[in-house]
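Excluded from the complex is one protein chain; the other protein chains are retained at their positions.
Let's look at subunit A:
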Amino acid sequence: MPLIRLLRPSLSRLLFAALALAFVHLATQPALAGPYEDAVAQFAAGSFADTEEAIGKLVASAHPRAATIIVALQDGRLFADPDAKTVFIKAEDGKVTDAATGDAVAALPDKASAVRLNNKLRRAVSGAMAGLTLLSPDLNKRIQAAQSVFKTHDETVLPTVEAALKAEKNAAAKQAFAEARAAILLFKQDASDVDKLDAIAVIKARGDQEAMALLTGVPAGQSAAVTSGIASAKAAIERNLALWSMVQNAWYGLSLGSVLLLAAIGLAITFGVMGVINMAHGEMVMLGAYTTFVVQEAIRTRYPALFDYSLLIAVPLAFLVAGAIGVLIERSVIRFLYGRPLETLLATWGLSLIQQQAVRTLFGPTNREVGNPSWMSGAFELGQITITYNRLWILCFTLAVFAILLAMLRYTSLGLEMRAVTQNRRMAASMGIATSRVDALTFGLGSGIAGIAGVALSQIDNVSPNLGQSYIIDSFMVVVFGGVGNLWGTLVGAFSLGIANKFLEPVAGAVLGKIAILVLIILFIQKRPRGLFALKGRAVEA
């Protein structure tokens, strides 16, 4: 990223040089009167331009406290009183000190407010911090600083980077410094062609999006050898990235497939196994999401330390809430409508509207905030693709739910009874199975699993009364495509739709991609009306 162009070049260079200097000579540098005090006081002036100037002056003063003040500014802990022109630092533990002198102060004045930053200033500050932390004892900070220099390729820090490279023991940090050095050399006007070609080789080896950006940003007017070196490096990186983008699409497809599967898996039971056209399925998902919200609210107010476990607590509760409502619906409405699909469709549609409006009245029409636990936030790099933790966890969770459900149907007596009742109701009844009880429990199970899906979906989607509506069509699509009555069909259907969607999306766009998928399904259903995995044998006739 060509961040450096956005800063005032003089300012940013000043920042790097002086902050690095301040860091190295922290102990020996004598405090200068005058410009330093002026600079600190200028933070109280209020405008962004003043703050920018203050940062420049502060860094130029090379005062030992400069670094502390910059860190506080970055964290939003620098406060200024606009009238008295005094500036304070509020430590993380709440203690207040005078920014200029470091003396303790009893409390912040009422008028003091945090010194404001905008994106431009944030870039200036973090650029300054990078120059400052190149020699930090903290390994992660060093790597971060090196990566930041890779983006900004500011040649004034070249000596520092080279010194750091020599002293560095850690392989990852060494690599980062070498890349940072290469980036600087590539952009340095008076660097020799040999140096530049070496630099290009290093950057080519990195081979990612940022390396590509860097090579694209090299100004024209290089020697012929360098120009052709850049061109061939860019071509190589492009080939590499094209390959990775296939992997990326496949991963996105798996992730979308897991969301589809999760949303559809409950429907695979209520619609697939029981044959109830359950339009209220989406609302069960919504109830699960709202259960998560309620659990998190309770945890936030009473036991904030438990926040990372909130989802684990919400899963069984969501299952119980949605399952209980499912049983209630089955007992009060659906059991009178077995064998009458049209009436069931209308009745469950009505139920879905009732549930939506009930939630809207109870929780309000606006979105509710469901937070991500720390283990579900952020992402990691795998080769050249970014994998976000929440998507990864949802994939694992979906497969686990699927496996448990499959095992339940296969190995428990309730599962056996469910299969018996759905295959041949009268025979099962003759064998002494209480079919109406099994119906209620099966519907409850399907609804409960939809509730669990809601817990996971609350992590990636809005928690609003409309949550369910956005999944109901997709769920039916997956179940019908996969083959009604077959859980494996639902699994294969969900993943193939997810992957097909994600390979179509970059080519056709999100809107056309979705239309294309629907058209493909219509054509497929014409050919195979019973879906991918059609049930065979007498069960089909029942």
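Quick notes on this one:
Here, a contact is a pair of C-beta atoms (placed from the backbone, for glycine too) under 8 Å apart; a residue touches a chain by one contact, two chains touch by 3 or more; residues count from 1.
To be clear about the criterion, contacts and distances are computed from a predicted model.
Only one chain is not pictured, and the protein name UniProt records for it, out of "NADH-quinone oxidoreductase subunit I", "Secreted protein", "AIM24 family protein" or "Urea ABC transporter substrate-binding protein", is "Urea ABC transporter substrate-binding protein". For the chain missing from the display, the contacting residue among A:367, A:435 or A:496 is A:367, taking the whole complex into account.
Considering A:101, A:192 or A:357, the position touching the chain not shown turns out to be A:357 (whole complex).
The chain not shown here is touched by just one of A:95, A:122, A:239 or A:410, and that residue is A:122. Annotation: of A:183, A:295 or A:463, A:463 touches the absent chain (contact as defined above).
Within the entire complex, the positions of subunit A that touch the omitted partner chain are 1-3, 5-6, 48, 76, 116, 118-120, 122-123, 126, 209-210, 212-214, 216-217, 248-249, 252, 255-256, 259, 356-357, 360, 364-369, 371-372, 377-379, 386, 388-391, 460-466, 469-470, 502, 505-506, 509-511, 514.
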